[in-house]
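As you look at this complex, bear in mind that one protein chain is not there, while each of the others sits in place.
Letters A and B mark the chains in the order given here, with residues in each chain numbered from 1 onward.
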Amino acid sequence: MPVTQNMNQLKPTVLAKNDADEVPAISVQGLVKTFGHSSNQITALDDVSIDIQQNEFFTLLGPSGCGKTTLLRLIAGFELPDSGTVLLHGEGIEHLPPHMRPVNTVFQSYALFPHISVADNIGFGLRMLGWDKAKITNAVEKMLDMVRLSDLANRQPDQLSGGQQQRVALARALAPAPRVLLLDEPLAALDLKLRKEMQIELKRLQDQTGITFVFVTHDQEEALTMSDRIAVMSAGRVLQVGQPKEIYNAPEHRFVADFIGDINVLPGQVKHRQNGKLVVMIAGGSEVHLPDDGIQSDSLFVAVRPEKATLAKSGTGALSGVVNNIVFFGSGTNIHVSLSDGVDFVVQTQGSETGLSLGDAVSVNFADSAAKVLRN
Amino acid sequence: MASTDQDISLSASETLAHARRVDAQRKTRARWILLSPALILIGLFGLMPLSITLVYSFLKPGSFGGVEWVFSLDAYIQFIAQRDIFDDTLSVNWSYLSIFSRSIGLSLGATIGALILGFPTAYFIASKPADQRNFWLFLITLPFWTNLLIRTYAMLLIIRDQGVINTGLMSLGITEAPIEILYTDTAVFIGLIYSYLPFMVLPLYASLEKLDLRLIEAAYDLYASRFRVLTNVILPLAKPGIVAGCILVFIPGLGAYITPELLGGGKKLMIGNLIAIQFGSSRNWPFGSAAALILMAVVMVALLLYVRHSAKEGHSHG
């Protein structure tokens, strides 16, 4: 995919805030949350533990139903966990009702109060905190300025466009200067162009305010673009936490590899282990040398990103097959190769000219370093 | 180190359990505080009166209205039988039973009449463009929210001997003398349909509005005629609405008071009038109470049948 290719160039590596003595902004430990009663009980969160550092843009990524929104709601206080703790800057808050937690939420549907003006929406939290009027007016003006909506202060929410409502929701949640801002798929309702703009806007706001952002999304591209770190979730568990680059280049789990970008997954057999290396036999009898990270099973999967593989006319490699489809997508072309054992392998090339046609016999090559062992 | 970790997590789980308990208690308390005014009011002045009626139906009538606190089954016996004043033997008394059966008959007839008129009307509204339906619905519901007494009086003005219908017919030379409608069963029948037609149209409309036009298209595509589309597709799909509409017309029709009072002229009694008279001129509260309970029993049976029917329908569709 063209976007995934250069997404890491978009953001400088500003991380490395993991000072050991700095308390995490949010630390959830052993969270369990189930819904429903015995007969049809659903486990939304199954022993989830994550540390989110201060000033971090942290993303919870996963398909719908993976538990990411439930985790956010537990941090916000809309639900109480079955067990486990939520620490905010080291203090346990899992038992507090939402209005006593210094965290604010941007809702997926924005949840702007329809009966009061934009300015009153933004000032709502401050009013509830008992600020005096002049101070609120001042703060609201500042927030309106920050999200560039100063001239819409007296409108009603339903007179605003989707993007504008989104920014009001942001300003409203940021106004009380929460310790942590929780964002529940805030961009899902926007069209593609607006979404791109808001992604940049969100990053700007986070840099500007220095507030920790916890961002929930099912959009892997969005997650890779914006996040300092990502936690990939599936079926109520956290599978992998890491920087976007790590998640993309070194997925540890088959689910993570599949979910983030396109990837080829080949079944393989461990031939032998030596000097901390695995020698894995994959389809077609070719061997790959991979670092041994202590995986026990002898049958495993090997993953290769399409852009990390190359094609050659038949005869030069062990992974040979036949071109069965050529898909041009703008900035590049995907060539689908049907390997001799029936597995489909995709190779991505730049440009539109491949010099290949359907039915050509080819062989697939990739460096050992491009291959990655996956846990199933 | 390990032990302190344990302590922290233990106290954390305790506060969590406490929080959950407090939350549940707060919710329960709030909910019953909110419910109590309505429940107490309706309990005291909606349910308690019914139990008093039940008690009264087993007592003897007081000579100036009210009751005498002596147990008696007379009220119920009186409904179906009469006691010979000379030899105390019982024989079947048809007068109350006939009022009762007339009530059921008229109410059933009005239900069928309302269905025949109401179904096409509901269908007509449902097939209007979506933005016009609310207006038509408003037109149908408006009379329902206006005074039933006044509407019945308006109907009385139309159908009486000097009313528009009869004067019109006579001036056109169609009839010599006015057709006698007022103070007949026909008048009550017309009045009941007129009163409760909106009750039929609303649930019918609710189920017809949901009707998927593609199903009708599919039926035509499979060679159904207009009539077959109506009988084989539309009617079966509208069944829940038909049943609900019939219940909604039958029940108030059965207990009607104003319609037979005004249009039946106090001669063609329905059970509602019979009950009212016992608490008025007849001064037989126990008998009135018994009649009211019998009416309620019939209504409950109808409602139960409806609930069971809709539960079964819901089950077979779900």
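Methods note: a contact is a pair of C-beta atoms (placed from the backbone, for glycine too) under 8 Å apart; a residue touches a chain by one contact, two chains touch by 3 or more.
Basically, contacts and distances are computed from a predicted model.
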| note | Not-shown chain resolves in UniProt (candidates "Chemotaxis protein CheC", "3-hydroxybutyryl-CoA dehydrogenase", "Spermidine/putrescine transport system permease protein PotC" or "Sulfate-binding protein Sbp") to "Spermidine/putrescine transport system permease protein PotC"
| Candidate in contact with the missing chain, chosen from A:F57, A:F124 or A:F213 | A:F124
| remark: Sole touch to the unshown chain from B:I52, B:I112 or B:L305: residue B:I52
| query | What subunit A residues would touch the chain not displayed? | reply | 76-78, 97-100, 103-105, 107, 109, 111, 113-115, 124-125, 128-129, 172-173, 176
| message | Touching the absent chain: which residues on subunit B qualify? | response | 26-28, 30-32, 34-35, 37-39, 41-43, 45-50, 52-53, 56, 66, 117-118, 120-121, 123-125, 127, 134, 138-143, 145-151, 153-158, 162-164, 167, 194, 197-198, 201, 213, 216-217, 220, 226, 230, 234, 251-252, 254-255, 257-258, 262, 272, 275-276, 278-279, 285, 288-289, 292-293, 295-296, 299, 303
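Note that in this section only the chains that are shown with their structure count from here on.
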| Per the centroid of Cα atoms for each chain, what is the distance between subunit A and subunit B, given in Å? | 58
| subunit A-facing residues of subunit B, complex | 9, 12-13, 15-16, 18-20, 23
| Can you list the subunit A residues touching subunit B in their complex? | 29-30, 80-81, 83, 85, 92, 94-97
